[in-house]
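Shown here: the complex without one of its protein chains, the others still in place.
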Amino acid sequence: MEQSDILQYFERTLREDGEVSEPVAAIRTLIELIRTGEDETLSGLVDSLKTAIHTFTQSELCMVTAVTSGCELFLRFITLTALDHSDFNESKRIMVERGNVFLQKVASSRLKIGTLASPFITDGATILTHSRSRVVQQVLKEATRAKRRFTVYVTQSMPDGAGKKMYNDLTALGIPTILILDAAVGYIMEKVDMVLLGAEGVVESGGIINKIGTYSLAICAKEMNKPVYAVAESFKFARIFPLNQQDMPNTFKYPVSLLKDKSVDLSVQHPLVDYTPPSFITLLFTDLGVLTPSAVSDELIKLYL
Amino acid sequence: MIHDSDLSEKIDKFTRDLKQGNIQGSYLVAFNTVQLLRSIISQSKWCKAKDLLDIIRSEGKRLMEAQPTETAVGNMVRRVLKVIRDEYTREFREMKGKSLEGDQQDSLQRLLLSEAEIDDYSSGFPNYKGSVIEAINELIVELENSAENIAAQALEHIHSNEVIMTAGKSTTVETFLKKAAKKRKFQVIVAECAPFFHGQELAVSLAKANIETTVITDSAVFAMMSRVNKVIIGTHTVMANGGLKATNGSSTIALAAQHHSVPLLVCAAMFKLSPQYLCSYDQDGFNEFVSPEQVLSFSEGEVLSKAVIHNPVFDYVPPELWRKCPLVRVSTSHGTLPFGRQRFLILIKIAA
């Protein structure tokens, strides 16, 4: 596969299936690459995979944080598998096979999170959420199915107004939803029982990287003693450890188009995501179970050690 | 399923006792649960580990539903299930000659590396039943020794001439203090814990063991805290996020301790660690409400129809209250653990 083919395959996968998330599409592409690729050595394979991953991040459709973390997990898996088998072609076959098993598990992870997290939404609860997240939607859907009555406040989440789409989706599900201004978070917080957040990435400290505005919302919730629950699939666990907002890689924060343009002064641009430290997060709902933020590092250490 | 009438009678009796609260203390609950599960394993008909798991799962579910507030039942059922699985994996590996590191929990590693389910617990082994029963006997021994094991650490924590505060009556704390009293001299302040006044019972028992004991009302906790060196309390359950479900009034004590920066020590045996979370800060769901008789007597007459009276048994002590305390430790039968939320998850994984 050529670079352009890879990008094409990736973008086609994304467009064909609206429910599929970017990392899943990326991993699907990588598996395809292993299957059709002509690399004869492990390092050759890893190299071409890495190039492919870099290619994804150049795509306008790409949600960089999640794709990077998902692909990194996949690379780790390739190395682990390759270590088990001496014959390279045999191990390639196994990689594809297990890769598909992995994909299946990843695909079902959203459902799993839904069942895990929905008991936390009690009857009569008022929930505040930020931006649009398919996992959060799944959780709310599950809670509605369990006949619980609750109200959701959604922030508009500028600049792209993703909250508006979330609002439409939730209203279509029959959930009473109210769209609020990003600036109204503090105003609304006293009415709220819990904050439910999606995440683009979960970093090693257990903090999350999510749509800009999440951090201020979490600070506000913390001040008012409201629990903040983050919902994320485990392939979003990323091996980075940002200490503050500046510490986050620029590739996460700004769109590709801006980064490509060397003339742009990034310090005057709006970042797309922010980092919320673990102390602001009560619990994480993942397909591995309900985790405290600090358990994320345990999981990552176990895998990479 | 269970056809043995003797066995089903035992199960029914246990569930009824659970429902009526005839079993006092979570130690006895845990102990009886394991014993009951052991007789289920030995008396019911099964040949594959899978069948056994199904039986224990369904019966365990019944037991747990009998009294949802008794988390010890669920913890013990999970523990027994784990024993069954572990024994199976061990036998299975011995048979296959493999020695894989076993971890049944979902983890990133498992997510990536698991092949199609290698074991569905359907193989039979010659001495499987025997080894499961043996492992459960070990569990029972561990249970029986739990209070003693915790008490063995008493001298590390209680020093001479200290003033210790506790609340209500916890058998674990009682053994803990009495053990320390054999070597050291110290003073104990007991909050009485109205309306059940278990604190008074504890005070009597401690006084008999020649410990200098003071009983105070629950409202005096804050006032007395300034002269206290250490707070030692028991708990009903330690929840997955580190929150405590403890006797009514514990939250006040934890708050007062935090305010005065008094170290807080919680004594809890392994069977009290529960994988449950408090789903809502509305505590009514996890609490247990008993008859309001002790709060306002039924013979009060007309007031009754005008007043709503509640009598909750438990209190939730959120983990946030703990973190700021200089020394917060949970004493378990596996040694004292520094308090940290992440530790709990690992602990609970060991337990479950």
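The first chain written gets the first letter, and so on, giving A and B; residue counts start at 1 in each chain.
Basically, a contact is a pair of C-beta atoms (placed from the backbone, for glycine too) under 8 Å apart; a residue touches a chain by one contact, two chains touch by 3 or more.
One rule holds for everything that comes next: contacts and distances are computed from a predicted model.
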item	value
Protein name as given in UniProt for the chain not displayed, "Large ribosomal subunit protein uL4m", "Protein FAM114A2 isoform X1", "Translation initiation factor eIF2B subunit epsilon" or "Ribonuclease P/MRP protein subunit POP5"	"Translation initiation factor eIF2B subunit epsilon"
Full-complex contact with the absent chain, from B:E9, B:E94 or B:E212	B:E9
Residues from chain B at the interface with the omitted partner, ascending	8-10, 12-17, 19-24, 28, 32, 35-36, 62, 65-66, 282, 284-285, 289-293, 297-299, 301-302, 304-305, 308-309, 311
Chain A residues that touch the omitted chain in the full complex	123, 147, 149, 176
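In the analysis below, only the chains that are shown with their structure count from here on.
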item	value
Geometric centre distance via CA averages, chain B-chain A, whole Å	36
Chain B - residues contacting chain A, complex	105-109, 111-116, 240-242, 277, 279-282, 285, 340-342, 344-346
Contact set on chain A toward chain B in their complex	73, 76-77, 80-81, 98, 101-102, 105, 119-120, 122, 125, 193-194, 227, 234, 237, 282-283, 287-292, 294-295, 297-300, 302-303
